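Rest of the complex left out; these chains stay put.
Think of it as A, B and C in the order they're written, each chain with its own count starting at 1.
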Amino acid sequence: MTTTDPAADAAADTAAPGLVPPDIVRCAYLDLVVTDLAASRKFYVDVLGLVVTEEDDQEIYLRPLEEFIHHNLVLRKGPVAAAAAFAFRVRTPSDVDRAEQWFAARGCRTERREHGFVKGIGDAVRVIDPLGFPYEFFFAVEHVERLAWRYDLYTPGALVRLDHFNQVTPDVPKGRAYLEELGFRVTEDIKDDQGITYAAWLRRKDTVHDTALTGGDGPRLHHIAFSTHEQHNIIAICDKLGALRMSDVIERGPGRHGVSNAFYLYVRDPDGHRVEIYTQDYYTGDPDNPVVTWDVHDNQRRDWWGNPVVPSWYTDASLVLDLDGNPQPVVQRTDASELAVTVGADGFSYTRRDDQEEGFKLGNSV
Amino acid sequence: MTTTDPAADAAADTAAPGLVPPDIVRCAYLDLVVTDLAASRKFYVDVLGLVVTEEDDQEIYLRPLEEFIHHNLVLRKGPVAAAAAFAFRVRTPSDVDRAEQWFAARGCRTERREHGFVKGIGDAVRVIDPLGFPYEFFFAVEHVERLAWRYDLYTPGALVRLDHFNQVTPDVPKGRAYLEELGFRVTEDIKDDQGITYAAWLRRKDTVHDTALTGGDGPRLHHIAFSTHEQHNIIAICDKLGALRMSDVIERGPGRHGVSNAFYLYVRDPDGHRVEIYTQDYYTGDPDNPVVTWDVHDNQRRDWWGNPVVPSWYTDASLVLDLDGNPQPVVQRTDASELAVTVGADGFSYTRRDDQEEGFKLGNSV
Amino acid sequence: MTTTDPAADAAADTAAPGLVPPDIVRCAYLDLVVTDLAASRKFYVDVLGLVVTEEDDQEIYLRPLEEFIHHNLVLRKGPVAAAAAFAFRVRTPSDVDRAEQWFAARGCRTERREHGFVKGIGDAVRVIDPLGFPYEFFFAVEHVERLAWRYDLYTPGALVRLDHFNQVTPDVPKGRAYLEELGFRVTEDIKDDQGITYAAWLRRKDTVHDTALTGGDGPRLHHIAFSTHEQHNIIAICDKLGALRMSDVIERGPGRHGVSNAFYLYVRDPDGHRVEIYTQDYYTGDPDNPVVTWDVHDNQRRDWWGNPVVPSWYTDASLVLDLDGNPQPVVQRTDASELAVTVGADGFSYTRRDDQEEGFKLGNSV
């Protein structure tokens, strides 16, 4: 890993010089289509312990314990499991106008709804962004009780915040440039000596990311992440899944990320949507926060302890929808895949940069 | 405790209508005068485990493990134990100009130094603010290694970030109004039914505070706070202090704050300067983050478990210096004191608002 | 604190040379009379999370998550809040005979019941011991599910084991000698330079104690202790009590004991019966396990962090019953009291043995 200081200021806005991008506060909620609402409710409410703000037989609105806006996750019954929208909160009502204009100027399809697209949210605009993802921007939102002090409601694996989204896209440098123009800042990335970028992490709030770009066939949703207060909370989720004989929903982890330095776990919901449980990354709010770059062959980049990344984590992801609710076509990644270059015949990973093959832990483990 | 939505926007700038306040990023470092540099080094480095960036026989520059700027604490040898400056980082170089102009327009004494007042910091301005505190604003700073991944350096009580300052001032509403004009936002406060404000918490970064105002004789420094990742790290500091037969430096805690919902500990350094160890408050970055108001008689406001606040925590604080290095005169608080109204003959505290005296835990404990 | 090697073997049995004491395995359950069964159920089941094995309108049988015998606590409805029996499990059925004979030989009243005194327990004998406490010894017991793997039932403050009893008696050396003859081994004690013993900890299983003797007016029950896996579980109990506005049931702690090195919390039930939550003492199973002796004036003996012991902790305790269900008369302690010699005009406590009064933390805190 190496660190570099970021560009002094935002990338120039090439597409629409005149326009000011919206002031994005944070990732705010995911609008997620599930095929069996009862099964999903059991997973997100009974097992993971998210709190129901309101629900009916078509939709369930969920939040973790420290949230004060109406929801961070909408489960919506539908025919095809997919992500309907990645919603971001903006700083003022007029930032919704700025978002609409900024994307329109790029020739992106936009749809504005004064009363919002879901319950609890007011004036909002949805767009299909240059990468094919459905993004939403809103300011107006209903406030609900912040349950931070309600320890009588906490479970051993209590989820307290929405932390980030993670998106799969074929061309990471293109996506990164667009999101930097939109006002995101890169905190970390994974590259190789040939100049290929495999992934990038971008933030608005003071954490490592509000969203990340993972190189692969896309546009697809890689995962949504909720955070806990401590590491033992994540262990408690694993223990509970074992007690419920649901351990096979654990896809990867728990472990320590190299990227972000956070403690993590990945689970899969009844539709295969991936959820990360995440805790303890670092403060990134300074304008010159150093960018951390990882070598794709560094076996500690994705798991600091060198434990193998399961192939499904690289290959599986969820479809995303267009503004009419139809799945977006998936475009293949043409650059080298992280899986291929790190595992198996064509790839290699090292624990110590200068080691020989012996240093290659995966070989010992599989 | 009750929650209310904040004023839609910043308080109007009454003193200098034309001026834009500096864009403050976060509290950045405290310049602290100590009378015995060796004794202070033992406390902050050997006991608390802060990392030395550089030092000589007059000054020691310290940072916690996740920091990437040169320092968060300067220990400076001097004749009188006191706080020489509360330093805040601003977003751009020109924000240093804005700070200088903004305070000058209020008739505050300002001093600008192109090469900074301490090592590692560039162009900076120091001011004596309307409350009599020495504030510094800077953008330019040397970067050092962020040790977040250096687990070989971690101790059981590892401090990872600077979290906040806490200042003692006689007139909290006056101080609060000034800091809101400067761009801070209130997250929580303590009041009574007579409209007296006993304390207020104000933030720039996405946490509960960058600084707080505690009602009392001032201007004085109440404490500086560093954060850990988990609660057990704070317990480990207590255990180590016991092993070193230094348990009498533990002034209060550990405990859970009502205000901020954080887990805390207060210790006193060899000069009596107060240091808080703090972890796990909540995200406050939204523009309409709800303000939490606590009743001064609520016995869970300062310790969620109702454990007594020791009198010294209310009465003791550190002097602050003017720009010539002389102690600022201390002005007495004329409003009721939180200690007086909550403990003893004139005061009361309750666990349940409608309880009789039986509910008064302090009475059972002392 | 000083450590010494124990007597090579058990104290000689002065009272009944011929008799072999019963082979006691561990403290097993407390038979506790409460005046409001519903209120007690709310406290032990809803708040503390003990599991109900069975119950009716007169009795509730409770166990923590790792227990496999029928119960560790019986809540029995009665007119006077008191402890009806301290029950110990013995290694074989014939050890019940040995217990009966051993106490009878001392002129103690004994009562044998083939079908036990409570549900779930078989052949048992109850005695009034030489200190006036109602002790029970049994081998036969119903097995129930050990819920150790049932993480779906865990709460953040999950109690996993019964750890120990603590008894108040006026003459600690007398009680200690009797319990050593009965086969208990002392692990730690608190003394002063005048040779007064203030407390002693005695064990059968491999922990610091199965019961302890605290010097005071007795016979009385000081507390029953359940253990958690980790320190954060105890913090979670405090946080939950705060959320339920029950923080005034927290009498002392959380903190780290000097004696036993365990992390602790003391709460009081609706009748004032004291419950300790306890975790992480050390292994004591070797025959020559060193005895740790603490100076009564060492301010870290009862709280390693030097936090004050509240007076009620020294003065309050629960009555115990005779075999007819009548409260045992309470005999006053004539030796100096730990409270008197450590706090206030007649007493003193130190952080460092050779310090002057300045080292006396209690004075700073109260």
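The rule is short, and it goes like this: contacts are C-beta pairs under 8 Å (C-beta built on N, C-alpha and C of every residue); 3 or more make two chains touch, one makes a residue touch a chain.
If you're wondering where the values come from, they're calculated on a predicted model, not measured in any experiment.
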Homo-oligomer size of the whole complex, from 3 visible chains: 4
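Everything below uses one rule, namely that only the chains that are shown with their structure count from here on.
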Distance from the mean Cα position of subunit B to that of subunit A, given in whole angstrom: 33
CA centroid of subunit B to CA centroid of subunit C, Å: 42
Subunit A-subunit C separation of Cα centroids, rounded to whole Å: 50
Per-residue overlap in subunit C, given as positions that touch at least 2 other chains: 230, 232, 239, 242
Residues of subunit A touching subunit B in the complex: 1, 3, 5, 25-26, 66, 68-69, 89, 91-92, 143, 146, 148-149, 160-161, 205-206, 229-231, 258, 261, 280, 282-283, 285-290, 304
Touch list for subunit A against partner subunit C, complex: 149-156, 158, 230, 232, 236, 239-240, 242-244
Complex contact set, residues of subunit B against subunit C: 230-232, 235, 238-239, 241-242, 245-248, 250-251, 254, 256, 258, 263, 299-300, 304-307, 310, 312, 351-352, 359, 361, 364-366
